[in-house]
Structure formats: C-alpha cells, structure tokens
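Here it is, the structure, as structure tokens.
Note that one protein chain is taken out, while the other chains of the complex remain in position.
Note that the chains are named A and B in the order they appear, and that numbering of residues resets to 1 at the start of each chain.
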Amino acid sequence: MQGTKPEAANSTSLPARLVLILERVSARTGVTKGVYSIAVIFFILIVITPAIAGIVVQLFSLPSLALSPDVAKRMEAAVQWSFVIGLVVSTLDVLAGIPLAWLIVRNHGHWTTILDSLADIPFVVPTVALGFSILEFWSSPMGIAQLFGSTSLVSPGVILIMLLHFAFSFPVIVRVMVGEFLNYRESYEVAARTLGASPLTAVRTVTLPILRPGILAAFLLALARSLSETGATIVVAGAFENGTVFINNARVSGLTSAVVIASLTMIVSSLVVFGLIKIIAPRIRVLPLRVWPNLERKLSKSPVVATRNAITLIGFLVFVLLPCLFLALPAVEAVAGGTAIEAFAGVGPWKAFWSSMLLSYVIAVLATIVNIVSGLPVAILIARKRFGTRVAKIVDALVDLPIIVPSLALGVSLNFFWRTMGTLPEFWVILLAHTTITYSYFVRTMAASIQGIAPELEDAAKTLGAQPFRVFRKITLPLTKYSLLSGAILVFTRSVDETGATSAVAVNLKTAPILLVSWITGKVAVTPAERALGVGFLVATSFFALVILRLIAIRISARKVA
Amino acid sequence: MPELDLVGVSKSYGNIQALTDISLHVENKEYVCILGPSGCGKSTLIRCIAGINKPDSGKILIDGESVEQIPIEDRRIGYVFQDIALFPHMSARDNVSYGLAVRHAESTEITTVTNEMLDLINMRDRSKAYPRELSGGAQQKLAVARAIATGSHLFLLDEPLGALDAIVRAELRYELRKLASDLGLTVIHVTHDQEEALSIADSVVVMKSGRIVEVGRPSEVYASPRNLFTANFVGETNLLEGKVLETDGSKCTVDIKGHTIRVSGFGEVGQRVILSIRPEFVSLTTPTVVGWKGLIKQVTFLGNLNRYVVEVEGGIDIIAEVSTAEYSTGFRVGESVMLSFEDVHMLLFDYPGEGLEKEISLE
Partner (left out) sequence: MPRVSFVSVTKNFGKHVALDGVSFDVSDGQYLCILGPTGSGKTTLLKLLAGLLKPDEGTIYFDGKPVNNVTAQDRNAVYVPQQYALFPHLTVLQNVAFGPLAKGKPASVALAAASTALDLVRLSWRAQALPNELSGGMQQRVALARGLASGAGLLLLDEPLGALDARLRLDLRHKLRDLVKQSGFTAIHVTHDQDEAMSVGDEIMILRNGKLQDYGPQRRVYRRPASIFVANMIGGASFLEGIVDTTVGETALINLRGGLTIQAPSKTLTLTDPVILALRKERVRISRDRLEMDNVFKGEIRSVRFLGNSKEYLIRISNGDIIASRQFAESEDGAFNVGEEVLVGFLESDALVFEYPAEGLRKELDVA
C-alpha cells in the first residue's frame, strides 16, 4: 500500500512520546479549559489593558488638563478632520471597490486573477512607502504633474491625505467583497432574474442588501485604517493636521497634555463612532422596492457594463495602482545610479538603515510567534464558543479593539503603561506594541477559518476516540494550515509596516519605517536616490510576502474546487 | 399557451458531457416529471430552458419561438429552486410581490395579486414573517407562490420538495399538482424520486448520463419500460440473467441457472437475456403448486406488505412483496415456498453490452 502510513503509536521516538503525553494530558478534565483561560487572561492583561489603562492613568497623572486656546482649537479641528476624512474616504472606497470585486468574481479568468493580485498591492506595500510614492506621484515635478505641465498637481494637505487613504484602504474593501461574493449563494440573484429582474435590478435589490453585513464590515475596516494611519499621513500632510498628525506634532513639541487628551479623544470617539455604526446600520430598514425597469434594463446591457468596467479599471489604475507603484521608478534609478553599492556596503546613513531593518524583522518574527501561540486558543474559543456564546461575543468585540483605536493613540497609552507605570526597556515595549496592534489580524483570520470547518468533523473525531489534542493536531490544524500561514504573514507584514504606535514608543531604537519617515520628511538628510532605494528595500520584503500569500490563496481555492 | 420544444440540445462543461442531443415536446398544460439519478443532467436541462445556462447546440422553442437570445428575465418562466432561495431580507409578502414590483406593476395590482397568492397557499396570516421563521414546507409553498405571482404559465421546478421530510413531501406533491391543474400551468418538474414522478406526472421523462432514455405515461413507464435502466430505476424489480433455450416467434423459453420459464418476447436461441419481474408480481405459495422451489431467507414487515427474500436453487435471490391486506400470517424464515410469475408481468431484455451492473448503475 502506498501513501502516508498512519504513524505508529508504539514508536519510542521522543517527539512521538511527547505527543502521546500531550494527548493524555489534554484528556484530563479542565486542561483544555485551562489553556483557553490562560490565553484569554494573557489577551486581557497584556494586550487590552495596557492599551486603555495607560492613557487613562496618564490623564489623571497630568498636572493640569488645561490646554492653551489655540492648541485646543487645533486639536478639535484635527480630530474632526480625522473622522471627516475617514468617513468620506471609506464611502468612496466602498463605491469604487465593489464594482472591481464584482468584476474579478464574475469574470473568472487569467487576467482577473492578475487583477486580484494587483488589488492587493497597496495592502502589502508598507504605508510609509505608499506615502512616499503618492507624494512623488501627485506632488512632485516628476509625477503626474508632468502631463499637465506644472510642477505639482496636488500639494501636501488634506486632499493628498484623502488620496493616500483612499489608496491604502482600497484593497481591504476588495478583499472583503471578493470573499463575500464568492460565498454568496448564486441562486438568490438567479431567482430574482427568473422573476423578471434585470441584472442591475437583481444586484441592487437582492444581492447588495443580502451582503450588507459584509459591506458594513469592509466599510468599518477601511474607516479604522484611515483613522489609525500615521507614518504615511505625516509624509503627505504638509502643514495640515488631522488627528494623528496633531498628536505626533504635539509629541514632538513636548505638549504632553495635548498628546494625552487628543489620544484619549481619538480613542473614545473611535469607539463611539464604531459602536454607533455597528448598532444602527443593520437596523436600517430595507426601503420599499423602487424599480425603474426600463432604465435598469438599459443599464444592464453590455456596452454600459463595459463602460462601467472600463471606468472602474481606469480609476483603479490612476488612483490606486500607479500612485502605489510610482516609487519603483526612483528606486530603479537609484540602483542604476550606483547608490545600491553604497547601500550594501553600509556606508553613511545605510548603517543605521540596516540595523533598523534588522530590528524591524526581529520584532516582526517575535510578534508573529507570540501572536500564534497566544492567539490560537482565543481564535478557537471565538469560533467554537468554548465558553458559551456570550463570552465568545465579548471576546470577539474586544479583539477588534486594537484595530479600532488609532495606533498612535494606542502607542501613547502603551508607552505610559509600560515605561512610566512600569519600567520595561524600549525593545520590549516596541514588541508589546506590535503584538497588540497585530493581534486582531491573526485571531480574525484563524477564527474565520476554524468556523469554516464543519463542527461535525470534530464531533466525529471525538466519538471515534480522539482526545482534544489529537483532534486539534489531526483535524483542526491540517485543515487550517493555510490560514495559519496567511495569518502569520499578515502579522509579519503589518508589524514591519507599523509606524503609528512605534513612533510614540520608540525613542532611541528606530524601526525601518520610522527611520524612513525621517528620511522622507527631511529630518535626516539623505539624497533622493538614497531615499528611494531605502523605501524600495522595504517594499521588496513585503513583495515576497505578497507572492507567498497569493500562492496560498490559489492553493486554497484550488482545493475548494476539487 | 406555453408549449415547449427542445431540439437536439447539448451542453458540456470541459470534458464532461452534461447533455447530449436532448429532444422533447411538452404540451400546453402538461405536467412533465424529469426523473433521473443525481448527475444525469436534469438540473442542467431546466437551467438551459430558463436561460441560466447556455446550451452549446440545439434549439429551445416556447410556443414555436426560439428563445436563445432572450435573457432570463424576459423568458417569463416561473422557476422554483432546489435550495428554495427565498430572499432572506424580505418578508413573505415582499417575496411574493417581488416579481410584480420589478415589472413596475401598479401598487393596487401588486396588493391584489399578492393577497390572492397568499390565500392560495393559506399563508395570509403569516405574510409579515421572514423566511427563516417559517418551516420547510411553508418556505417551499412560498417559493411556489412567488413564482406564480408573476403570471407565468410555464414552470420549471428543480427538486422542489427535496429539502422536506418524507411525509411532508408525500402530502405537498399533491397540493402542487392540484395548484398546477387549477391554474392551467405547463410544468416541468425535476426529481430523483420515482414515486413522486409516478404519482403526479402526466408524462415521465427518464434521464441517464445526459440523455433521455424513455418517455411515457407513468403507468406505461412502470409496467412496460423499454430498457433495463428504466425497469430498474422506476420502482424495484428482480433482474434474472438467463439464456434463451427455444423460441417460437412470440414466446421464448428461458433458462435461468437451471430453472426454466416461458415468457413473451423475441430472442434468438442461445442469446443472453435479462428477465425482469417486479416483487409485487412474484406469487408465493406453499410448495404444492407448479413453480420454482425456494427457501425464505429474510422477512421484512413493511406495514402494508411483507417483503420476502427467497433463495432458489442456483444461488439466486428473488424479492417478493405480498400485501398484508389478507390476514394470512405470512411466511417465516426457513420455510419452503413455491414462486410463480405470470407471463403478462414479465419483461424480457437483451443482455446489455457493457454488463448489467454498469447498465443499471445509479452513480
């Protein structure tokens, strides 16, 4: 008989014995519950509490809560702008992302797979690099301004921030919506059509309402990213201040009370806004059907559809793809120009660059490991409701917290908690910050994947005699291994990408994105070539991660088809 | 007055030939059941008729007009899905009125017709309920009402009762049939359940592996199937392998592992044949009468009848079903019995080229 032989249970090799011991241990009552409890306690004590407690305690420790009138005015305006930008950009992203996701899913073929991968690019390119690229594309004389014969099309400021946020939230929407469309039962829409609805009417009255929860989730995710982003926003903000730019400026100027108050304001406002949207939006009644059959029929015809697709693609190209890839040009120039040789030699600013890259990677790897070990039990707890539905819902909501809260504000809180309230060295604080920020990504991915495994499989395995550890090892893990890998890669790239929290926490140590922000904003003097190349190196690593993620996704969908 | 014609319809998916040369004529107001095992292409066929799939070749004509170029929404065909597909975000009432709403009907018309439909299925009092709050049977009726509300007269039902309990299915199918009669609908109803098809169809179309293998009225298809697959698929039957010993033109003497029997039919001497006899036509008597001698191997009480597995010499198992209408105590395991069959109930088939198992295979 060929094929993998079932492993021998009476083998005396060390790993095999260890596995058996773990299995028997897992069989004891309370052991599995204990593991979950420890993971949840870790989550609450190490991830959540410092994020909130820090800033709250810091608030009370301030000598005075008074802000000078113009600082107060600046802060108010900045926070409001953050939300305005966030809501506008997220809405635009949803409006632009849905047609593209539709295009990808409904026209399954080679070039749509490529399109799908391209749509991921802004997601994986570190936002610092994105900021730099967008700055070059819209603002510099080398960018799109050339076509119009001017030196700059869009100067740094609120519009540029919006263009930036639009670009980097776009892939989030596309990813979520592609997933929603793939899971969507086709028969609803076909049923509508057999009842006489034109394709457009069917999508508008049946598909989109049914997918509303998914659309809402995508919208909130885009909003969270927009509110949270720091590094790139600083790069393109110029003199303008949104919430995160203000906090950063205040920190640099030493206005501690402004930093604390603004951070807390951002945190509370985010929670309130998200809470409101989550509660109100699902309750909005689907309005009575308003149909314009003839108009919608005309709009469903091929020429119209083709035009719509063309507009979607052009829009994607001009507002998302090109601005993101634009930095490739200066980077390549820099390589050609010989800057690369200096870079690899570690000359001048490159010494600091490489050590910060090393720091970034070390932290990313450690954060990934911590997240996997501590996050997996929590993911299972949420997916399988091990402690009941209510606990699962609460933990589920808490896991979202680090995403909702703007990362800079989070960083301020963490910094106070671990450095001032505690006395943890900087490296560990940075690590903890990264762990907190990335925690949700892993848990969300794993929880969704585990939920996708039919519980019957685990039920059957149990009644066949498998103890909990064996069920996990032989059933759960093999069936989610791709998601595990995806989750790990997401955590890794997000950590390498992280600027917001890190900037609040890092004083002497500089991670790669922080370093690059100082290069781009001119705080550290470097040549344009050096700047471009530095960003290019950072992008290269994320690019490899993207490739791996894509391959995994292809493997998963191939399995589904089989 | 919808009548439907399919001419040479074929469809393939990659290397899989889902439909091969399907030709069928459905009369106005006819209730046709397309019967076949999973994978035989029946769902693909009605999806082609509805316009959901495009056939590779062949013609589909409704009232004599080709519908190839007409999109789904303009074909005016009512469709009931296997997974019911009620819109989860709309109430029962809104579901039913959807077809009218999208055609921009007058609101008074919408209300009137919707109420009519809800009355038809006795769900007027639950019109505000959402699909998830309704039972399987209620959801199914709602899906049918929704399709009828559009005023179409041609209906395609894809395993409409598939998701329901056996006992609900058995009741609902008659309701469905009555509805179709009362409203004068032309219906094509796809199912894998032969009892369902036999009990309500005007005409049964048997499909296997993408082809139509038989068409006829239920009683014809059951009593005089033209091929082995149909004989075995539509109802149960005993299939006995044998050889023709003699023939006189209209009758043959067939040898089945040492037992002989005379049966009507054509066959050449020496030809391999299959004899088909349904369990209900196998007579069992105490061993005094002429027939085949056998031993009762198994007895199963099925309520209205007893099912016997009788082993006759040669290692052949024959299944006999005897009604419990007479209060005879029936036979017991180990008892000797005599089996006999009447010529009129026996069918003779050529031995299939690809072997018996392959010919009657259901998967």
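Following the convention adopted for this analysis, a contact is a pair of C-beta atoms (placed from the backbone, for glycine too) under 8 Å apart; a residue touches a chain by one contact, two chains touch by 3 or more.
Here the structure is a predicted model, which means the values were calculated and not measured.
Novice: Which residue, A:I475, A:L509, A:V524 or A:I552, contacts the hidden chain when the whole complex is considered?
Specialist: Reading the full complex, the residue touching the unseen chain is A:I475.
Novice: Of the residues B:L61, B:A129 or B:V168, which one touches the chain left out of the display?
Specialist: Looking across B:L61, B:A129 or B:V168, the contact with the absent chain belongs to B:V168.
Novice: If the hidden chain were put back, which of B:Y31, B:F155 or B:Y222 would touch it?
Specialist: Of these options, the touching residue for the absent chain is B:Y222.
Novice: Of B:F266, B:F281 or B:Y351, which residue touches the hidden chain?
Specialist: The one listed residue touching the chain not shown is B:F281.
Novice: In the complete assembly, which of B:N53, B:N115, B:S199 or B:S340 touches the absent chain?
Specialist: B:S199
Novice: Could you pull out which residues of subunit A are in touch with the chain that's been left out?
Specialist: Interface with the chain not displayed, on the subunit A side: 1-10, 20, 27, 29, 454, 456-457, 459-468, 470, 474-475, 478-479, 562.
Novice: If the hidden chain were put back, which residues of subunit B would touch it?
Specialist: 37-38, 135-138, 165-168, 170, 174, 192-196, 198-199, 218-219, 222, 233-236, 278-281, 300-305, 307, 321, 323-325, 362-363
The rule is simple: only the chains that are shown with their structure count from here on.
Novice: Report the residues of subunit B in contact with subunit A in the complex, numbered from low to high.
Specialist: It is residues 50, 52, 71-79, 81-83, 85, 87-90, 94, 98-99, 101-104, 146-147, 150 of subunit B that touch subunit A.
Novice: Which stretch or stretches of subunit A touch subunit B in the complex?
Specialist: Touch residues, subunit A against subunit B: 185, 187-188, 190-199, 201-202, 205-206, 209-210, 212, 286, 289, 291-293.
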